[in-house]
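Partial view: only certain chains, each at its native spot in the assembly.
Letters are used for the chains, namely A and B, taken in the order the chains are written, and counting of residues starts over at 1 for each.
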Amino acid sequence: MKPKASKEQVSEVIHKIKSVGLTPDVSSGEYQTVIGIVGDEKKIDFEQIKSMDGVLDAIRIQVPYRLISRSYIPKDVLVKVGDITIGKDNPPVYMAGPCSIESYEQLYRIGREVKEAGAHILRGGAFKPRTSVHSFQGLGEEGLKHLQAVGKDLSMPTVTEIRSEIDVEMVAKHSDVLQIGARNMFNQDLIEAAAKTGKPILFKRGFSAQIDEYLSFAERIVANQNRNILLCERGIMPLGGGFKSQTRFTLDLNAVPVLRKETPFPVIADPSHGTGRRDLVLPMSRAAIASGAHGLMIEVHDRPQDALSDGAQAVLPEDLKKIIKVSNLVHKAIRESESPFSSDVSNGSGRA
Amino acid sequence: MKPKASKEQVSEVIHKIKSVGLTPDVSSGEYQTVIGIVGDEKKIDFEQIKSMDGVLDAIRIQVPYRLISRSYIPKDVLVKVGDITIGKDNPPVYMAGPCSIESYEQLYRIGREVKEAGAHILRGGAFKPRTSVHSFQGLGEEGLKHLQAVGKDLSMPTVTEIRSEIDVEMVAKHSDVLQIGARNMFNQDLIEAAAKTGKPILFKRGFSAQIDEYLSFAERIVANQNRNILLCERGIMPLGGGFKSQTRFTLDLNAVPVLRKETPFPVIADPSHGTGRRDLVLPMSRAAIASGAHGLMIEVHDRPQDALSDGAQAVLPEDLKKIIKVSNLVHKAIRESESPFSSDVSNGSGRA
């Protein structure tokens, strides 16, 4: 409450809290009165409280995502995609392929190379949400069919992005993992429709979303009875200002240990979109694995200069091979150390 | 090109530019070679150029939105909604009403008050994209019917948000203006579906979108043969950091004169969402009109503490009356000055 809030104003807030079945806990300080709420805070609308007379602020102490938090699901969740198990102490999973599916031949050619380089899951986009009216827009269902055919021919599970609620059923028919892109992180209807298919969801963090906001949307997947969730850090907006940013996005690796600590779900990093620069994919892949990521998603093209989209960030198949090798070495070095992944994020300080 | 780019690398870039029918313009400097592109730069993919060997950077000089720019449509566009004409030197238009439609009675009660206060268009939400699984989600089509009925009964045109491509037809049947919210600014399919109805579109700027990015999405409305566009500044993400922000969003009034200069379409400001604070709506309404806004969108509730959503930012009907009065006085003072709106944004400096 504000320092000068009247008794009546305090009473009204107390009444409001009781009216939804919660217990208020009033403490009158030297300067002001603080009213705590005992019980499930979700029963009350904090914005409403904030708008009441005499109220200084209404702060939610408990975390805004419940179903997706470790307090609700304490143990690491393992997500299975085909024969691959993702999460916990399993070796890193690598998802690779071109940004856009251009033809069966293009996808097969690149798919074979990424498989040889060590990738487990084939990625490729059929619908491209581009920022300009005039760019290549994707092959649509034809592309999805190529993806399914190449996946089958190479024995690789597949992942592709759904862009619209209308396409959910069609995409789910053709792909093993459904990706929800950063620009759709707030698209509640799409999230719920995708979740209901029961398929694994690769759910990308929006580039302007704080982690708590991201998780409050991810929670909707669990709320629709789907726990096959792969969280994915893919870069946040860089700092603004008079100077042009060196990278298109800023891959936020702080998110990896925070997500591992807050939720039981595997965390994937996407250094291709996360930086927008081919030459940063190798060092940031190593760093992502070292920060605790359970896998990487990497754009690969054998002829980046001819790619119909995002050529500037695609690496060559031989680069992917190097990336996977060194990332596995980093993972192994950490797992065999005295402070492996599984122990380190709960609390960095032993003595405490 | 990079300072040490080889002749072959330069030749390849030149070849690439010619291959799409454009004319390269090469200038070899002391330190480096710069290759200009003469012709419509949209014919070429700059990301592809950037990924070529020896290329330092590929910068698009011409603006990324063409159809929506004043170079394409030089004269101010007037948008008609019912009997109201919005844009250019017309008096400000006021859109007001509750955040969520709760019932016919609630909407009628508030609608009558906002009309008396001077508002022209009735707003009310039927689908609420909230950030928590557990909040009130809106009345859906029932709410749309209330909106249409109250609009008719009060002789006010109406505006409401469409959240999903699936609902476009239904919403268009019931409302005069279709609003696309900030969280859907990147939702290309929704934008195109809404544009195709031909109805006026209130297109809100995403809270993490720079103006050029915003306009590149707004361009899709024009590209679908709809010029009934109301641009809308509704607040950007505040600065991050250790301190909590005073406001939930930062209403970016710089956007108003920039949008008026870059495009011919009317610009609306939303100080309610733009600040998230009831006590800032009055001063920021005055400031928005003074910056050149053609109208305001304001959330009003007669019992904010009971509102099912966004109560903290809704003003009372009597506040709306004050806001409209003083905003009209500010608009009048400027229009009658020696430097009215229409002249001032093209170039602030007379002598130059």
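Basically, contacts are C-beta pairs under 8 Å (C-beta built on N, C-alpha and C of every residue); 3 or more make two chains touch, one makes a residue touch a chain.
As the structure is a prediction and not an experimental result, all values here were calculated from the model.
J.: Beyond the 2 chains sitting in the coordinates, how many copies does the whole assembly comprise in total?
T.: Every protein chain is the same sequence, and there are 4 of them overall.
Just so it is clear, only the chains that are shown with their structure count from here on.
J.: Could you give the separation in Å between the centres of chain A and chain B, each centre being the mean of its C-alpha atoms?
T.: 28
J.: Can you name the residues of chain A that touch chain B in the complex?
T.: Against chain B, chain A makes touches at 16, 42, 45, 47-48, 50-53, 64, 67, 129, 131-135, 163-166, 183-184, 186-189, 207-208, 213, 216-217, 219-220, 223, 237, 278, 304-312, 314.
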